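My questions will all concern the structure given below.
Note that one protein chain is taken out, while the other chains of the complex remain in position.
Order as written gives the chain letters A and B; numbering starts at 1 within each chain.
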Amino acid sequence: MLSKFRSNYTLGALLSFALLTQSCSSTASNDPYFGRVLPPEGQVLHYITGSEPQSLDPQAMVGQPETRIAVALFDGLVEYDEKTIAPVPSLATHWDVNANGTVWTFHLRPSAKWTDGKLLTACDFVYSWRRGLSPELAANNASMLYYVKNGEPFNSMSAYVRDPSTGRFATTDDLERAGESGPVNFSGTEPMNFNRNGLNCDTQGSQAASLQSEATPQHPQENSSSTTEAKYLFVPSDEAARAKLLNGDPAKNKPGQPKLARFIEGKQFVSVTKENVGVRALDAYTFEVTLEAPTAFFVKMLTHQFFRSVPRQAIEKYGDTLWTKPGHIVTSGAFKLAEWIPYDGVAVERNTSFWDNVNTKLDRIIFLTVEEATTMMNLYKAGEADAIGTNYVPAPWRNQLKETKRDYIYGPYVTIEFLAIKTTMPPLNDLRVRRALSMAINRQILADRSPGQLPLTGFTPPMEGYEGVKGTDFNPQEARRLLAEAGFPNGRGFPKIEILYNTLESNKQLYEIVQQMLKTNLNIPVELTNQEFRVYLDNTRNDRLNFKGLARRGWVGDYLDPNTFFELMTSGSTNNGTGWSDPKYDRMLMEANAAVDPSVRAAKLREVESYMIAQQPVIPLFVKAIAVMRKPYVKNFESNLLDQHNWRGVYINHNWRAD
Amino acid sequence: MSQQPPSEIEKIPTRNPNESLDKAPTLAPPSTVAAQQKINTPEAIAADQLYGTAPPSNELWQETAGGQLEGTSLWRDAWRRLKKNKFAMLGLIVTGIIIVASLLGPTLLRIATKGTHTYDFIPQQGELVRAMPPSLNHPMGTDPQGRDMLARVLYGGQISLMVGLVSTFVSLLIGVAYGATAGYLGGRVDNLMMRIVDVLFAIPYMMLVIVLLALFEKSLVLLFAALGAISWLTMARIVRGQVLSLKNQEFVEAARSIGVPTWKIILRHLVPNTLGPVIVYATLTVPSVMLQEAFLSYLGLGVQAPRSSWGTLAAEGAQNIAIFPWLIIFPGIVMALTLFSLNFVGDGLRDALDPQMRKV
Partner (left out) sequence: MLRFIIRRLLVILPMVLLVITIAYALIKLAPGNFYATERGLPEAVERNIRQKYGLDKSWYVQYGKTMWNIMRGDFGFSRKYQDQTVNEILWQAAPVSATLGLTAYLLALTLGLTFGTLAALRQNSALDYGSMAAAMLGISLPNFVLGPLLVLVFALTLFWLPPARWEWWVKIGSGGIPNPRFLLMPAVTLAALYTAYIARLTRSGMLEVLRKDYIRTARAKGLSERQVVIRHALRGGILPVVSFTGPALAFIVAGTVVVERVFAIPGLGNYFINAALNRDAPLLLGITAFVAILVLVFNLLVDIAYAFIDPRIRY
């Protein structure tokens, strides 16, 4: 009931009139900065990060506001470079990759410690990555670790199939060979147990003791056999789930698999365990990761907070949810938790035991949690906040701020805005219609609404080392021709379609313009439908696609590689909102990612992108821009591609006028 | 309302709470004699018609058909008093102008500007797609999409006025009937009815709307259902409170003692005496419903973009108050004007319908 706006509305005309002159002058004044410039005393930064953190557990959090806090609290194998966002060595001083890009070995910094004084070792990473994948934690982001060997089978609670008579394991090849010819002998050997050749990280308290012992550091080359390991057959280890797979699931309209049922009849099922996951500690400071397939961009993902190590000692003591409480939490980053007042802010302070403490400049960061964009702007304007995270500056303000204020900074952002087309719905299943829709949109107008935005016809924002392809662009004549060809001359007979978007002022403004473009250029009826976020998510799921025509989508890259966008359109992705899936596309992407040579890979990725764009399951609109407010005295704080920050380098320059 | 012949009505003692020994000259003493003596003054007629306690004058009786008699004379008389109330008339005129402007304005504007000033026209030239301050071409400025604010404000009046007035009227009907029934019957019935109200108060309204939207096709009926689901609750409580206090007063007891049916007591003796707070609260409901509509738009129920309502315009305007103040000022002024006018009308109506008012 709180949600009722129990108030009424209209306006105090007199008051506002009095303010009209005042407010105009305050924003359009000649002041080069937006609001007051009052440097804080000492090295303290007040940063508005967005809404209240979901959790401080880097493996449980999903939203962007809390990831910035996690980056301050938890050290990673690699850390963001403030400007380029590229991975720079942090906990890992250096790393090696084997020839085919499947085994990565990270050499950890021996001086790294947890805030409770414990040494941070390779075992902490083994523990953390296994935890990230464990079905019990049920991490939302678990699929980010599916690149790791056996990550997916472990997370999805799968089992190997073992022949009790021979002791051998079934492979996918065996299943294929079985065909009509009846039973075959399984060819798989005992699956890899990554605990066997590495440090045993499971024994309680063994870490410190074993630091020097068993120190026969293995070299990756010696046990890279795992890459040639057979492709095992996996089935659900849970009996009910297995029955559903074999006999079909009428509820989800899935047919049974009698062939598989016959194949595994009478066999044993050996659950995939955490030891089967491709991570191990070769010694206390050598962490080895074996991947499922060659993955060239793997290290680029590792800046993400999901790959950062979590403190086993605290989690085991306080449990999966309570360990993040102030007083319980143990961290490894340049900052440690000082205070957490829900819905007000999270304060972190300098961690003096951090290995790079001498180069950390700030003593304290206060991450303010605020929901309303205008409130953030008010706090900033009044000088109560020193910087605001991206995307909170209201879109209509941006052009004006750009022209008049120097503390508004903007730049490219690895985020694209596009419309997903429900390709299963006539007439949108007609490629000509999809292309006509795309050609009816003047992307330049959309992009120009905010400084730094770029029109987009392909599916990737500009990224270093990769140049995206171009798709169909604004061309109203051609659009009308295509539409006529598809049977709708001048839009006649075209069924009513809708643009579905999640409720947000900026979405509304944007799609009102798009709607007008489609109406004006194609003369077709388009409705706008807004839904509250959770409903919208539910309706755009691939297994539901509960909307008529187009759905708004935005995608923030998780890491700086085109794959973060292309993955979205693979058959396995549950949420691209188009109903489009193409096995050829999946295969092409897999092959491209396996290429080790960057230029070869880039060329292959371009083929992937143009293949997809040519079929136009989506209408790309524009690349978004970073829009950040930052007081002039905040230094070494850049508008980078992901709006993630390496907090260690940020500082307050009290002498900023001298610069 | 009453089908009873005058002679029977005559016997019913009055309703009048100010029945007393006090002989205030302007107030009709309750006795039948007094009522008959004062029969020719319009106030007395209206008062007595309202309470159904005094015989109508013969002239009026002849003018109208039996069943319509009281309603007609009551309203006609109220209208006469209303006409004397300058503020109420001003409010009525302004409300009328705003309604007419909302209904005809958008069309006229579209014709006059060849379609460039409508609630949804967005220029296809990039440099025009931005918020522009008021000018000769756009007297209320434009919104960030470059649309004419005048057209949007006028168009917005259609839905807001409809929603505001209809929902308020419905909530008034439900709230008054429910509250009066509960209050008068009292005891278990009252307890049960009021606990239902409490439950409706306490269930999370937002979830209710989300579920309603999921279960039913989005429509105007659903919008009214969502608005109506709660707006009558406070009204019901206020009316019940008044009735609890009134029902033990002499005039009600008197009516009861001579066997006037319960529904008639509620309708003709109790409800009229609660009109003061009811009309005041009803005029307060209008703006709150208009605002509620903006909130429902957020959930996907109210008006859908690119259509506008005053509620959504103000919500958008409030966000840009510091940088594009005209986005809030003009919808605000129009809405404030409407509410002021409605309020004067409400006050005037109350005075006109209230027989006890000394000054009209």
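By our rule, a residue touches a chain if its C-beta (ideal position, glycine included) is under 8 Å from a C-beta of that chain, and two chains touch if they have at least 3 such contacts.
Since the model is a prediction, treat every value here as computed from it, not as a measurement.
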**Request:** Give the residue, chosen from A:286, A:309, A:507 or A:539, that touches the chain omitted from the document.
**Result:** A:539
**Request:** Check each of A:124, A:152 or A:283 against the chain that is not shown and name the one that touches it.
**Result:** A:152
**Complete:** Contact with the hidden chain, among A:41, A:136, A:239 or A:265, goes to A:136
**Item:** chain B, residues in touch with the chain not shown (by the definition above)
**Value:** 17-22, 24, 27, 186-187, 191, 194-195, 198-199, 201-204, 206-208, 210-211, 214-215, 233-234, 237-238, 240-242, 244-245, 248-249, 276-277, 279-281, 283-284, 287, 291, 314-315, 317-318, 321-322, 328, 332, 335-336, 339-340, 343, 350, 356, 358-359
**Asked** What chain A residues would touch the chain not displayed?
**Response** 1-12, 15-16, 19, 22-23, 26, 35-36, 51-57, 60, 62, 135-143, 146, 152, 155-157, 241, 321-322, 324-325, 341-344, 368, 370-372, 374-375, 378-379, 381-382, 384, 532-535, 537-539, 541-542, 553-555, 568, 572-576
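Just so it is clear, only the chains that are shown with their structure count from here on.
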**Asked** For chain A and chain B, what's the span in angstrom between their mean Cα positions?
**Response** 52
**Request:** Quick one: which bits of chain B touch chain A in the complex? Just the residue numbers, please.
**Result:** 120-122, 124, 126, 129-131, 144-145, 201-206, 210, 213-214, 230, 284, 286-288, 290-292, 294-295, 297-300, 304-306, 310-311, 314, 316, 319-326, 328-329, 331-333, 335-336, 338-339
**In the complex, chain A residues that touch chain B** = 1, 3-13, 16-17, 19-20, 23-24, 26-27, 373-374, 377-378, 394-397, 399-400, 442, 444-445, 448-449, 503, 505, 508-509, 511-513, 515-517, 520, 527-532, 535
